[in-house]
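So that we are looking at the same thing, I have put the structure below in C-alpha cells.
The other protein chains are all here in position, but one chain of the complex has been omitted.
Naming follows writing order (A, B and C), and every chain is counted from residue 1.
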Amino acid sequence: MLLRHTPKEINKRTALTINPAKTCQPIGAMYAALGIHGCLPHSHGSQGCCAYHRSALTRHYKEPVMAATSSFTEGSSVFGGQANLLQAIDNIFTVYEPDIIAVHTTCLSETIGDDIPQIARKAQADGKIPEGKYVIHVNTPSYVGSHVTGFANMTKAMVDYFAESNGGKLKQINLIPGYVEPSDMEEIKRIADVMGLRSVMFPDTSGILNGPQTGKYEMFPKGGVTVDALRSVGDSMATIGLGGLASGPAVRALDTKCGVRCEVLDLPIGFKATDRFVDTMRKMMGVNVPDAITTDRGKLMDIITDMHQYFYGKKVALTGDPDQLIALTEFLVSIDMQPVHIVTGTSSKGFVDRIREITASVPVPVNVDAPGDMFLLHQRIKNEPVDLLIGNTYMKYIARDEDIPLVRFGFPIVDRIGHSYFPSVGYRGGMRLLEKILDAILDRQDRDAPEESFELVM
Amino acid sequence: MLLRHTPKEINKRTALTINPAKTCQPIGAMYAALGIHGCLPHSHGSQGCCAYHRSALTRHYKEPVMAATSSFTEGSSVFGGQANLLQAIDNIFTVYEPDIIAVHTTCLSETIGDDIPQIARKAQADGKIPEGKYVIHVNTPSYVGSHVTGFANMTKAMVDYFAESNGGKLKQINLIPGYVEPSDMEEIKRIADVMGLRSVMFPDTSGILNGPQTGKYEMFPKGGVTVDALRSVGDSMATIGLGGLASGPAVRALDTKCGVRCEVLDLPIGFKATDRFVDTMRKMMGVNVPDAITTDRGKLMDIITDMHQYFYGKKVALTGDPDQLIALTEFLVSIDMQPVHIVTGTSSKGFVDRIREITASVPVPVNVDAPGDMFLLHQRIKNEPVDLLIGNTYMKYIARDEDIPLVRFGFPIVDRIGHSYFPSVGYRGGMRLLEKILDAILDRQDRDAPEESFELVM
Amino acid sequence: MKILDEKTTAPEEPTLDPIEVRQELLRKYPTKTARKRAKQIVVNEIPEGGALPEIGANTRTIPGIITQRGCTYAGCKGVIMGPTRDIVNITHGPIGCGYYSWLTRRNQTRPATLDDENFMTYCFSTDMQEQDIVFGGEKKLRAAIQEAYDLFKPKAISIFATCPVGLIGDDVHAVAREMKEKLGINVFGFSCEGYKGVSQSAGHHIANNGIFSHVVGLNDEVKEGKFKINLLGEYNIGGDAFELDRILDECGISVVSTFSGNSTYDAFANSHTADLNTIMCHRSINYVAEMMETKFGIPWIKINFIGGEATAKSLRKIAAYFEDAELTARVEEVIAKEMPEVEKVREEVRARCEGKTAMLFVGGSRAHHYQELFREIGMKTISAGYEFAHRDDYEGRNVLPGLKVDADSRNIEELEIHPDPNRFRPRKSDEEMAALKEKGYRFKDYDGMMPEMSPETLVIDDISQYESEQLIEMYKPDIFCAGIKEKFVVQKRGIPMKQLHSYDSGGPYAGFRGAINFYREIDRLVNSKVWGELKPPWMENPELAATYAWD
Partner (left out) sequence: MKILDEKTTAPEEPTLDPIEVRQELLRKYPTKTARKRAKQIVVNEIPEGGALPEIGANTRTIPGIITQRGCTYAGCKGVIMGPTRDIVNITHGPIGCGYYSWLTRRNQTRPATLDDENFMTYCFSTDMQEQDIVFGGEKKLRAAIQEAYDLFKPKAISIFATCPVGLIGDDVHAVAREMKEKLGINVFGFSCEGYKGVSQSAGHHIANNGIFSHVVGLNDEVKEGKFKINLLGEYNIGGDAFELDRILDECGISVVSTFSGNSTYDAFANSHTADLNTIMCHRSINYVAEMMETKFGIPWIKINFIGGEATAKSLRKIAAYFEDAELTARVEEVIAKEMPEVEKVREEVRARCEGKTAMLFVGGSRAHHYQELFREIGMKTISAGYEFAHRDDYEGRNVLPGLKVDADSRNIEELEIHPDPNRFRPRKSDEEMAALKEKGYRFKDYDGMMPEMSPETLVIDDISQYESEQLIEMYKPDIFCAGIKEKFVVQKRGIPMKQLHSYDSGGPYAGFRGAINFYREIDRLVNSKVWGELKPPWMENPELAATYAWD
C-alpha cells in the first residue's frame, strides 16, 4: 500500500494538514500573470518560491514557465527587499525585455511588509522602467487563502492597473475565465466567437502554456491579453466572470471602477452551467445562438441519453477547487451520478451551501469537506467506497490503494497529457469529460466482468 | 479465457476464415449512401442483409440508421427481384419521401443477375420516381472485396450519376474523405475551411451519423452532400482523394469523366500524412497555410517530443482496413513505435509493399497479413507479444486474454463512445490518438509498477 | 435520483380514438400497401366469450416499408446453435452473414471449467469468393470443415447455408454427410438461405427441425434427478437462464436441457429423457415440444418466468404436474423466500411509475410477456406487436387449426414424426392426464397477447418504421421497447427506449431477481431528469433581453 498509514477511523484534526488539496497564493498569481501578453511574473521573496512554482507549473503544462525572483538573502529579510526588487527590475527589463513585470509577494515579503508600489515608484524614478513598460503588483501572502485566491487577486490587479472607461461603449464582452486550463480559455473564446461576439479575455494563458513545438523558442509567445485590450475592458458592453472565487473580485472591481454591466456565473462545466453561460451572453449582448452551438449541445445530450445507464447511480469522490467542484458536481448530478465525497482545501463563503443545494436530489448522504485534505478524502472513501475518483494526479495513490478508477481533472495533472490541449468546459468539454468517465467505468467493467458477461456491445 | 481454443502454433488455412478482419461490400455502400443529403439507402436482396447492416452501423454510431430492403422471398430469388424493387421504390417515395434512393445489390441479387438500371428505368417509366428525385445504384456483390470496396463503389457511383462539367472552373476543391468517421470528415472540411478553401466533400456522413440529441427526430438531417454539390464537382479546380482503396475509384472516374486535376493521398492520420494533405491543398489551390494549422501541427509535435520516451520501442499489433493501416503504421513508425503485427481482411494491390516500405526502419521483424483474420493476429501475438493493441472492439477479447491494453480504432467500435465526435485525422486527430495511446501505456505502467517506482510525474 | 418530477404525474389516458389512429397510420400508404398493412393493424377487442379480431401475421414483408425483421439465416443461426457453446458453427457464404452474427446476440454461456469447449466467441466462415460462386463452393466448404476439425477436434460441426448457396446448388447436406463419415463426428447442415420464409421465424423452424433430427435422442443416459424438465425457448439473454437454473435448483427441479441458453450438444442429445417440456417462447419452439411429445411421450406446458407473479405461477404449475407433495411444499418455500424482496422493490418503483405508458414491438413472445412486468409496476401497455410472430402468438393457440399454409410457409419443411418404437414412453397415463385437465390444468396450450391487452389498444404486426414514428408522435408513450435498429430513432424523439432483444447489455430480467432488475431499470428510464433537459434555454424562451441589445 502506498498510503499504508491512512486509517479508516476519522479523528478530527485541527493543526496538521496531511496531503493538501490546495497550495499557496503566489503560484496562482504567477499562472494568471502568464496570461498577459509579454509579461514576466516576478516572485518577491526567496528564490525557492519561484523555483517551486515554476517547477509545479512546468510539470503540469510540460511547457516553459518563465518567472523571476528577488532571491532574498538573510540580509534582505532583515532590511527589506527593496534593493533586490530594484536590481531585479533593472536586470529583467535589460536582459529579457518584457512589456510588463507582474510582481507578486510571498509569505516572506508580506511578513516583512515590503511596500511594492513604493518600490515600483522608486524604480520608475530611477529610470529603471523603460518608456511604455509596466510594473504591476499584487499582494499574495501565502498564509491567506490558496492558489485560487492568488489567481483571483492577480486577475483583479489587471483591472486595478489597466481598466479605464472613456465613456464610449465598445461592442465587445469581457470574459474572465476563472482558474481553468489554456484549452478551456480557448474554448470559451471560441464559443463567444461562434456567437459572433468580440471578446476580451483576461487572463488568457492559451497560446502561452499550450504552445506548439516548432523548433523555435519564444520567451513571450503570441498568446495572452494585451495591455491595450486590458485598457479597453472598461468600455466593454458587459463582463461575464466565470467562477465566483477566481473571477468575482475582478468582476466587482471592474463594475465599481468603470460600471460595466456584469454577471458572475459558474464555470461552464456540464450542460447546465454552459447553458447559463451561453444564454447569458445571448441576453447581455442581444445576439442569437447559432445552430453550431445548439448542435454541440445536442451531441453532449446524445452521449448522456445514450450512455445514461453507465452514469446512473455511480458514486463519485472528487477533489479540486471550489469553482470547479460546484460546476462539476452539478454536472454529475445532472446525469444521475452520485457525488458522495467532495473535498477542497480552499474554504470559500457559501461553497458548502451551494453544494448542498446542488446535491439535494442525491438519494444518498453527501460529505462536503471545505477545507479538507486528501487524507480525509481517503478516509471518507474507506468508510463509503465509490465507483470513481475525479481529481488531480495526487489522487492516483488513493486510486491504486483502493483499486478505484481515476479521471484526472484539475491541478496538478503531471502524469498524463491532454488537459492543456482539450477543454473540459463548454459542450465539447462536457463530451470529453463524459468520454473519460465512460472509459474509466467501462474499462473497469471489462476488467471485472466474469467471462460469460464480458460484453461486446456497451 | 475467452478465446481458449486459439493455439500458439500457426497452421496455414486456405478455406476457413476465423474472426474476420473485414465484412462485406453492401454495408460500405450503405454507409457511403448515408453521406448524401436526403438519401435513403436501399438493399436489393433478402431483408436480413439490410437488418444486419443497419444494426451494425447503429451499434457503432449509436444513431438512427435508416435503409430499406427489397425483402426477397424464395419466389423473387427464382424469378428475379424486379417486382420487389419496383414496389419498394413506390413505397419509399410515397411514404418516406427521400430525394434519392441509393440502391446497392447483395450476393443474392448479384447471383440472380438483376439489372438495377433497367428496373430503375421501368420505375421511371411507370412514374414511380417523382419529378426531381433520383434512383442511383451500385453493384456490390458480397463475395467480392470487402466493406471498403462497397464504400469505394458507392462513392464512385456518385460521380458516375451526378458529376458533370460545364466548362467553367469553380473555385472549390473536391475532397473525397475515404472510409472514415463523420468526425473525421468534419475535421477534414474544417482544415480546408481554415485554409480558406471552399470544398465539396463526398460522401459526407457528418451531421448524419453523429447528430445531436434535440428531442426531435429528422429522418433526413441537415448533413450530407447535396445533389447540386455533386453536380458541381466536375467543374472544381481540383480533387483530393484520401485513401487509395476507398477513394481511388471515384477520383479516377471523376478525372476520366470531367478531367479534374486530382491527387490520391493517404488518409491524413499522423503528422506526415497530414502534412502531405495540407501541403497538397496548398499547392493545388495556390493558398498559404495559416498559422492556426501550423500551430495545431506544433502542438502535435509537442506531445511527440514531450512524451517520446513512452512511445519509443513499444511493440504494437494493429488491425483495420488497408487505407487506415497504411497511415496509422506510418504514424506509429514516425514516433519510434514498432508496429510488429499488421492484419487486414481486405486484400489490396500494393498494400504489403507499402507497409514494408514504411516499416523498413523498424529494427524488428514486422508481420503483415493481408488478407488475414483476427485469429491469425492473435496467434502472431502469442508468438511475439506486444505492448499495445490498436483495432476495433472485437480486439477486446484478445486484449483480455493476453492482458494487453487496447486502443479502439476503426470499425466497429461498439463498446465505447467518442469516435463519432472526435476525429483521429489531421493534427488534432493525431493529438487525440496519442492521448489514447499514452493513457493505455501509462495506465498499464501505473498498474504494474512496483510501489517504489510508482511515478507521480510522467 | 429525483423522486418526482413533471413526468411522473400520471398522464391522462390517451383520448385518441384508436380507429382514427389506425386510419392515420394507413393514410399515407399506396393502396396496395395500405390494404396489406390494414390486415396487420388491429384495434383490440375482448368480446364476451367470442373470438378475438383476426390479425394478419407471418405474412410477407412489403418491400420498401422499412421493416425491423431479419432473415431465415439469422433466425436459424441465432436461435438454437448460436447459444450452444460446444458446436463449431460454420457459415457457408460471403463473409458478412457470419460476421454480423458474431457475438451480437448476447446469449451468455458458462463452461464448467477452463477445459470445456466454448466456440461462441469465434466466428467461422467460408468467406466465399467470386470463383466459389461461379464454380461452386462445396470444395471450399469441405476444406473449411477439415481445417476446423484439425484445429479444434469438436464433437460436432454445423453448416449454415446463406443466400447464394442455394442458388448455385451447393448441397450442404451432402457435404455434411460426407464429412461426418470422414471425421467420425456429428456434422450437419441447415438450408437456411436468407430469402426463405418471411422472417427469422422460418429460421427458427429450420434450426429446430435440424437439432431434432440430428441431435435430440442421441444419448439415452438417464441423469440424476427426481423432477426432470426441459426449458424450451429460453435463450439466456443477459443470464436469464442462470437465474431460472438458480430458482429451479432451489426447488429441487432438474433442468435436463435448455433450448437454447447456456446450452450444450450433450444436453440436446439427452433432452428426451426429461419428463416435462416447459415452454417460454412459444413462437420459436412450440413445435419442438410437439415433436418430442409425439416421438418420446413428453407432455408440454406453457410457462412464463417474466414477472415475479408469473414466475411463482409457473413454478406452481410445474409442481402441479409432478403431483408431489414434497415438491409442492419446496416450491412454496422458495416463493415465500423470494417474493418479499420482489414486492418491496416493486412497490418502491411502482410509486414512481404508476400510470405511465409503454409500447412494445419486439420478437415473437417478448412483446407479450414483458407487458406483465409493466403491469406489476402500474404501467399500461397502450400498443404492442411482434416482429416475426404468427397468429397464435396474438390470438392464442386455439386459432392454429384455422391457419392456412401459404407459399412461404410451405417451403419450410414440416417433419413427419412418429412415436419412437423403443423410446416412446408416455410420462403420464391417459387417466392421469385427464385427471389433471379435469382440475383445469392446461397442457400444450397458451393464450396470445391480445386477450391480455386492454380493449382499444392497438396491436400491430411487423410494425414499420413509419408506423412506429406516427404512433410515438400521437401517443407520446413514457417508454418504447423494441430492438437496436429502433433504439435511437425513438430516443431522438426524447422517449426513453429499452431493448428487449439485447436488454441494452442489462439483465437478467427473468425470474425473481430478474423482475427486480427490470423494475429498477424501468424506474431509471422513465424517471430520469435527463429527458427533460433536451431543449436548450434559448429555445425554451427565445426572447432577447432588449435592454442589453445593441444601441
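We adopt the following convention: a residue touches a chain if its C-beta (ideal position, glycine included) is under 8 Å from a C-beta of that chain, and two chains touch if they have at least 3 such contacts.
Because the structure is a prediction, the values reported are computed rather than measured.
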item	value
For the chain not depicted, the shown chains it touches	A, B
Touch with the omitted chain, as defined above, among B:His308, B:Arg356 or B:Arg447	B:His308
Sole contact to the chain not displayed, among B:Leu2, B:Ile100, B:Ile176 or B:Met285	B:Met285
Per the touch definition above, residue among B:Ala51, B:Ile176, B:Ala238 or B:Val425 touching the missing chain	B:Ala238
Chain B residues touching the omitted chain (full complex)	169, 171, 237-238, 261, 271-272, 275-276, 278-279, 282-289, 294, 297-298, 301, 304-306, 308-309, 312-313, 334-336, 361-363, 450-453, 455-458
Chain A residues that touch the omitted chain in the full complex	1-5, 7, 11, 13-20, 22-24, 26-27, 42, 45-49, 51-56, 58-59, 62-77, 84-85, 87-92, 94-96, 106-108, 111-112, 141-144, 146, 211, 213-217, 345, 375, 394, 397
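What we mean here is this: only the chains that are shown with their structure count from here on.
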item	value
More contacts between chains, A-C or B-C	B-C
Distance from the mean Cα position of chain B to that of chain A, given in whole angstrom	39
CA centroid of chain B to CA centroid of chain C, Å	34
Gap in Å, rounded to a whole number, between the CA centres of chain C and chain A	54
Touching two or more other chains - residues of chain B	1-2, 59, 62, 211, 213-214, 394, 397
Chain C: positions in contact with at least two other chains	103-104, 488, 491, 534
